[in-house]
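The complex appears here without one of its protein chains, the remainder shown in place.
Now for chain A:
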Amino acid sequence: MEDDSDYEDSYVASDVEDYPTSEDGDYGYDPQTEPEISMRRAAYTVLSEEELKLRQQEALQQVMQVLSISEGEAVRVLRHCKWDVNRVNEEWFADTEALRDKIGLVDEQPTGSGRRKESCGICFDEFWVSEMHAAPCNHSFCRGCWKGYVHTAISGGPAVLSLRCPLPDCSAAVPAALVTAVSDPKHREKYHLYSLRSFVEDNQRLEWCPAPGCENAVEALHEVSNEAMDVTCRCGSSFCFNCKEEAHRPVDCETVKKWIIKNSAESENLNWILANTKPCPKCKRPIEKNQGCMHMSCSQCKHEFCWLCLASWQEHGERTGGFYNCNKYESAKKRGDYDAESLKREHARVSLQRYMHYYQRWAENDRARSQALSSKAEANDKKLEVLSEFVATPTSQLKFILDAWAQVVECRRILKWTYAYGYYRFGDNIPDEDTAQKQQQGFFEFNQGQAEMFLEKLNGVVEKDLDNLVEEFKREPGLSEVAPDGSVFVDQASSPERQAVWSKFREQLIGLTEVTRMHFVKLVQELEKGLDQLLAFYSEQPEAEAEAEVEPAAVSTAEASGSATPAQQATAKAPKRSKRSRISSRAAADKASNSAAAFSLQEADSELEAEAGYWQCRRCTVINRDLNSQSCSMCAQNRRGPISAS
């Protein structure tokens, strides 16, 4: 039923296609897609308004041919069956009469001769029959009354799509052709809009892109389940097909919903009030104690009372053992009067703090993601061109920087949601006996930490290090001169030294992007598989974990030495020095990518590559189609080995 040639420009994105390839096999950055990380296949198509109309028309044609009915009837039948062609066939052939009856399809009634006059049933004026209109039931009304009837119905909303003959006892459906024939252009447009919207909104496999101003829809290419499914529209926004919130894999829709409600709910304010205030015993307004002494006076009702026992200050004299020795509280506490209350207070305080912990991290990553998005746009707009002049490389060869940014954006999004996941997955207080739970929490937090560390590193390299590098290039005399008008004159034959520094940086960034991606792939996989299974799996492979634990140290040292080179010192001497530090960071990154890939990720690697149908060289980034070859067809780099110097 699908004719591919009709939908050439709709693309099918599967989650593993991190580097969309264009038809000529040349890999390139496609700004319409963000790399996505997931193991499950999520096949979908993005459809523009035009394509939607085409699809709708196609479904109509199909139904019209199979059932031999008119277009107007086909619209009704399809709408009734939620635009599911299979369901139409099923219902139609199961009981044609019942279905026709239900949706108001009546057999065409014979029309009388046009050469006589008849009275319109609404305005009671006489009209030539030929000038009157009727649904297939042949209850004629004049054009003016039809117009009024149809316009009122259109103004009433999408229910106009199931408009019936005005006669109360007649259930005949008013065909779209009649509606469009009698309505004016403004209403007609609205009617068509409703019709298109019905195609998307009633259809379970179609969803509108929720981004403001975007008119595309996303079509799922397989049976829709109630599970989270991240899709990316052509407008660049990612959302979950199931719940329409922003993309939130690997966390499930339920958790996201709870988290969003929690973030907006007033309940957290209440928690704070409960944890930090006591109600005035007289007027019951919440009071926060902000000064030392226990003698409180309510700022609202002027009631004076003791903060500890909440009794009126008047009866707080000798009887209670002195004004400032409130033993009433102690004895009451001994009796257990206040225990429940103060426990509740304490509990509220702890849970509020816990929520703040997760929320802050969620919110920070959210912010960082927006920043990364704008940085990516900035890089695309300006930075790449400047850089391309400095290093004598065409901007098309600098796409790896955009890839790195895209990776940062995607990872920030995943990381953000892992905090919501963490908040709900592990309770307030895990009892010490529950070792499994403790272990899982530790394991989750370790992986989260690992992924986060690589992400921070990647973010640092693509942002700060790159800026520093550009600064450095600018300062180097002879090679480039900044003219008074701000334009840069560049000696195209850049020095070999600069080329070396540049290619080191390039390799480092590409390697790091890949390693970060792998770490997040792993994190997503783990959360989707469930922690229980994973713990069992990893407890059989203790070495891999140990290995993974060693590498962070190496990388962070490298980072320290790398970024410790102040950009200002990059004078004539500096290149040498910075080169050395870069080499050490390169080595560390190599080591990191090696150990990561070699041990814990090798399997995920192969799996991903098999699914994608290619593997990408980590050195020159070329796409290798031969999954069995172990060395790059372009530069002979070993597929899994350390990245060799160029």
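The rule is short, and it goes like this: a residue touches a chain if its C-beta (ideal position, glycine included) is under 8 Å from a C-beta of that chain, and two chains touch if they have at least 3 such contacts; residues count from 1.
Everything that follows uses one rule, which is that contacts and distances are computed from a predicted model.
Of the names listed as "RAB31, member RAS onco family", "E2 ubiquitin-conjugating enzyme", "AP complex subunit beta" or "Methyltransferase-associated protein", the one that matches the UniProt record for the absent chain is "E2 ubiquitin-conjugating enzyme". Contact with the omitted chain, checked across A:T96, A:S130, A:T152 or A:Q204, is made by A:T152. Within the whole complex, the absent chain has one touching residue among A:P110, A:P168 or A:P496, and that is A:P168.
Against the chain not displayed here, chain A makes contact via residues 104, 121-124, 144-145, 148-149, 151-153, 155-157, 159, 162, 164, 166-169, 171.
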